[in-house]
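Apart from one protein chain that is not included, each protein chain of the complex appears where it belongs.
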Amino acid sequence: MRKLAIFSLLAFRAISGIDSYASSAPAPERIQRGEELQVSSAEVGRYGGTLVVGQRAEPKTLNPVTATDGPSREVIGRMMADLVHINRVTQQTEPALASSWKLSTDGRSFTVKLRQGVRFSDGYPFSADDVVFSFRVYLDEKVHSPNRDLLTIGGKPISAVKIDDHTVRFDMSQPYAAAERIFDSVAILPQHLLLKSYEQGSFAQALTLNTAPDTIAGLGPFRLKQYLPGQRLVLERNPFYWKADRDGHRLPYLDEIAFLFVGNEDAQILRFQSGETSVISRFSPDNYPAMAREQQNRGYDLVDLGPSLEYNFLFFNLNELPPDKFQQISREQPWFRDLRFRQAISLAIDRRSIVKLAFGGRGVPIWGNVTPGNKLWINRELPHPERSIPQAKDLLRSAGFSWDEKGKLLDLERKPVEFTIITSSSNAQRVKMATLIADDLAQLGMSVHVVPLEFRAVMDRVFQSNDYDACVLGLGGGDADPNGDMNVWMSNGSTHLWNMHETKPATPWEAELDALLNRQLVTLEYKKRKRIYDEAQALIANNLPFIFLASPNVLVGATKQVANFRPAPLEPYVLWNADELYLRQQGVATAK
Amino acid sequence: MLMHRKIFAIAMAFAAVHCGILFAGFFAPYMPSAQHREHAYARPTKLHFVDAQGQVHIRPFVYPSVPVEGEGFQYREDPSSGYPIRFLSRKSDGIHLLAVDSQADLFLFGTDGYGRDIFSRLLFGGRISLLAAMVATLLSLLIGVAAGGIAGHFGGAVDAVIMRSSELVLALPWIYLLLAIRGSLPLHVEPTRTLILLSAVIGAMGWARPARLIRGVVLSARERPFVSAARGFGASEWYLLRRHVLPQTLGVITAQAVTLIPQFVAAEATLSFLGLGIGEPVPSWGNMLSAFQQFQTVSSYWWMAAPLVALVAVSLTYFVLADALHQAGARINSGQSYA
Partner (left out) sequence: MRILDYLKRRFLHAVLLLAAISVLTFGIAQLAPGTFLDEMRLNPQISAQTVDSLRVQYGLDQPLPVRYLRWIASAFAGEFGYSLAYNMPVSALLWTRMRNTFLLGTTAMLIAWSLALPLGIWGAFRPKGWIDRGNSAISTLLLSSPELALGMLFMLAAARFGVLPTGGMTSLYSEQTGFAVADVIRHLAIPATVLALVAAPMLLRHVRAAMLEAWNSPFVKAAKGHGIGNRRLLLHHALPAAANPLISLFGLSLAGLVSGSFLIEVIMGWPGLGPLFINAIFARDLHVVMAVVMLFSVLLVIANLISDVLLYAVDPRVRAEC
C-alpha cells in the first residue's frame, strides 16, 4: 500500500514536472550564403518551448487545397506559406515567398520574383516549378478546391507561367482590383512530394491526418511532428524557414506548437484558465466577464481587438415562390417586399440592447454590411438612425398598415401581421438577437415567433426549400477586401441569401448594385474604388435587403509568458505571426 | 394508519407544488416573457425588514437596483427609498400574490440574460415541462409494460419480434428522425401542440428500456407457483398476465417512473436544440436548464440553477410518493399472493 503511494507520488511529480522533458525539435539550420531571408521587424526573442493551443474541433485534413473548416486551416496555415501575404494587423499585403511583384501597365499580368535559396521543410529546394505546380492543382476542376473561385477572374482562371527558376508570371483575362491579395493563403505545394499523387488523381487523399509526417513538407514556419486521433496535433520547427529576426537568427523561436482538441468553447476557456493552453483565439463575448475576473491571479492577458468583420443581420424571404406551395409565405411577402416595412423594422430594433445583452457590451451596432473593424473599406458617412417606435409606426401607416383596438398590427387586407424568425440554435448569440427583435417588434403590434433550428436545417430552408419567413444569420470574417463578399451582393451570387437563383436583378436597385460592384472589380486605384464601394454600401443600407444588427468584438487572450503577441481582428487572430512568437523565461536561450 | 398520514402529507406537498405551477399567473409577479433589459443577469432581489433608520417593518420591502458601470452585469441597491411588497395587488393582467411598485423590481430568484424574472418563468415553465414529462413517462411506461409484459409472458416468436424491435429503437439515430419531423411541421407550433408532440416523441423513444426490464421480471413471474396454480384452474393467459404477472412488476415500474420524469424534463432541452422543444420566449424547465450548462452561467450566475433546484425538489416529492405508494401496494400485493 505504501509502495503504491510512493509510486503514485513519483508518477504525479514526474507528470507535473513535464517541462523538464524537452521536446526533440530540430535546431534551426545555419544560414547559407545566397539565402534571401526575409527579416522580421518584431522584437528579438529566444528559442525554445512549446506553445499550447486549444482547438474547439479536430482538424479534418492537412490538405491546403481542399480544407474549408477553421481548425484545419489554423493548423495548415502554420505549415504552409503563400507568395504574397496579407498582414493581419495592417490588412495590407506584404512580401512572402515572393520578394517582389510587378503589375503590368494593362493590369492583366503579374510578374512575381521568388526568394532565392528557400528550402521546403524537408530540405528540398523551392523553385518556380513548385509555384506553377501549385496553381495547376488549385485550378484543376477535378481537385474541387474552394480556392479556385477566388483565383477565377472574369470567368477565367488565372494562369501561371514559369519565366525562369525564380520568376513566375500570372496572366488574367481582365484587370483585377484586389490584385495581389488573391495570393494570400494559397499555399505553395512541394512538387517533389505531391506530383505523383496528383497525376494519379488521388490528390484529395494525399494530405490526410494519417499521412506520415516525413512525407509532408511545406514552406511554413512549422512542420508536422505527430497526430494523435481525437487528442492533439503537434508541429515542430521547420529548420529551413525563410525568415530571420533583426539579429540574424532564423525563425521561428518556438520549438513546437501543440494543438489540443478540446471539444467546445467552454472547454477551451477552462483549459486556458487552468494554464493547460497558452493562447485562446476568439472566444464569445458572453464569457468575457468571467474570464476577466480571473485575469490577475491566473497570469493571463485578455485583448479586445474591437469589432470583427462579422456582420449579423435579419433578412426576409424575398424569393420568387410557387404560390400554391407556400400560400402562407406568399401572403406575407408583399409586406417583406415593401421597403417601408423593412425600414420600420430596422427603426424598431433596439441595437444597443442587442450589443449589451447578446455581446455583453463587447460589440458595436451596425447599419451597413462593412463593420468598423474593416478600416480600409467602411463608409463612415452611412446614416445611423436612432431607434424610434413612433417613426416606425408612421412608416407602417404610410404603407397602408393599421392597428386594431388591441394594438395588433393589420395589413392592407386587415389580417394580423405575424411571422417567424428562424436561426441556428447552436449560436446562442443569434438566438438572443432574434428573441430581442421579436420583443421589439411586439411594440409595433407584430406577433413574431422565434424558431431556433439545427444549423443545417436552417441552411436547407434558406438555400434549398425557401420555406421560411425571416432569418437571422451572420457572415464575414474572411478577407477585408470587398471582393470576398461579391457572392452575397451580386444578384446572381451563390450567397445572395434573400433571393436565391435570380437570373436577372429582381429590382432596379439590385441592377444598380450589380453595376457598381462590377465597376469596383476592375478599378485599380484605391481611392476611386473606395468611392464606388461607398456608393454600393449606401445603396445596400438604403434598400435593406439585410437589416444589419451588430458586430461582435474579437476577443483573444494569452498567458503572460507569450511574447511578440500581436493578435489581429482577421483570421487566424492570434497565430498569424506564430513564427515570431516566443516564450519568456522558458527554454534554452541559444539565440542570445 | 401512520402510513396513510404520511402519504397524505406527501400528497399535500405534491399538491402545493402543482398548485403553484397551475396558478402561475397568480403566484408569479411578472409575465414570463417580460424583458427587463436594464436588469439582465440581476441577482435575486434582497427582501429587507430593517430600514436605514434601523426601524423594523413587518411588511418586507425592497430597494431599487441600479446598474453599476463597468464589466459585465453588476447592480447595486439604491437605499434612498424602499418599496414595500404588496400582497394580492391588482394589475392590468389580473391579481398577483406579490408585487412591488414599478420603480423597483421583485426578482425573487434573479433574472436571466434578457432580464426576465426567473421565479415567474419557473412557475410558468413548470406547467409545460412537468406535464410533458409526466405524460411522456406514462406513455413510455404504458408501451414498455405492454411490450415487455407480452414479450415475457407469451415468449417465443412474439418475444423475439418485440425484443428485436426494442433493440431497433435503441440503436437508431433518432436525431435524424427528429430533424425530419421538425422539417415536416409548420415553423411556428403553438405551445399546447408542442406539448402533445413533445410527450409523444419522448414517450415513443423511451419505451425500450422499461420494456426490457419488465420482460425480465415477467419471464420469472409467470412461473411463480401461484401463477401456475391459477393456470391450472383454467385461467386465460391474458387474465394471468393482467391479474397475477404484471402486478409483480410494480417495483420495477415505480423505480423507472421516478427516474424517467426528471430525465425527460432535461431531455426537452435537447429537443429544443433541434427546434422541437418549447421555443423562446415561452419558458420551460428544459430550456431554462440548458442555459445552466454553459461555462459563463455556471461560473458567474449561480442563481440560474433555480430550475435545477426546483426539478430536484419536485422529483424528490415524486420519489417519496412513489415509494410510499409502492410499499402500500406491495403490502396489498403480498397479501394477495398468499390468498
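Labels for the chains are A and B, by order of writing; each one numbers its residues from 1.
The criterion applied here is as follows: a residue touches a chain if its C-beta (ideal position, glycine included) is under 8 Å from a C-beta of that chain, and two chains touch if they have at least 3 such contacts.
If you're wondering where the values come from, they're calculated on a predicted model, not measured in any experiment.
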item: Chain not shown: contacting residue from A:G34, A:G230 or A:P508; value: A:G230
item: Of A:N63, A:Q91, A:Q429 or A:Q520, the residue in touch with the unshown chain; value: A:N63
item: Chain not shown: contacting residue from A:P213, A:G484 or A:P505; value: A:G484
item: Absent chain, residues of chain A that touch it; value: 8, 10-12, 14-15, 18, 21, 23, 50, 52, 57-58, 60-61, 63, 66, 68-69, 141, 144-146, 148-150, 204-205, 208-210, 228-232, 234, 258, 260-264, 266-267, 270-271, 273-276, 426, 454-457, 459-461, 463-465, 473, 475, 478-479, 484-488, 493-495
item: Missing-partner contacts on chain B, residue numbers; value: 155, 160, 163-164, 167-168, 170-173, 175-177, 179-180, 183, 209, 212-213, 215-217, 219-221, 223-224, 251-252, 254-255, 258-259, 262-263, 265-266, 269, 289-290, 292-295, 298-299, 308, 311-312, 315-316, 319-320, 323, 326, 330, 334, 337-338
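Definition applied: only the chains that are shown with their structure count from here on.
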item: Chain A to chain B touching residues, read off their complex; value: 265-266, 269-270, 286-290, 292-293, 350, 353, 356-357, 360, 420, 422, 425-426, 428, 431-432, 434-436, 438-439, 449-454, 457, 460, 467-469
item: Residue ranges of chain B in contact with chain A within the complex; value: 33, 35, 37, 40, 71-73, 113-115, 179, 182-183, 187-188, 272-275, 279-281, 294-296, 299-300
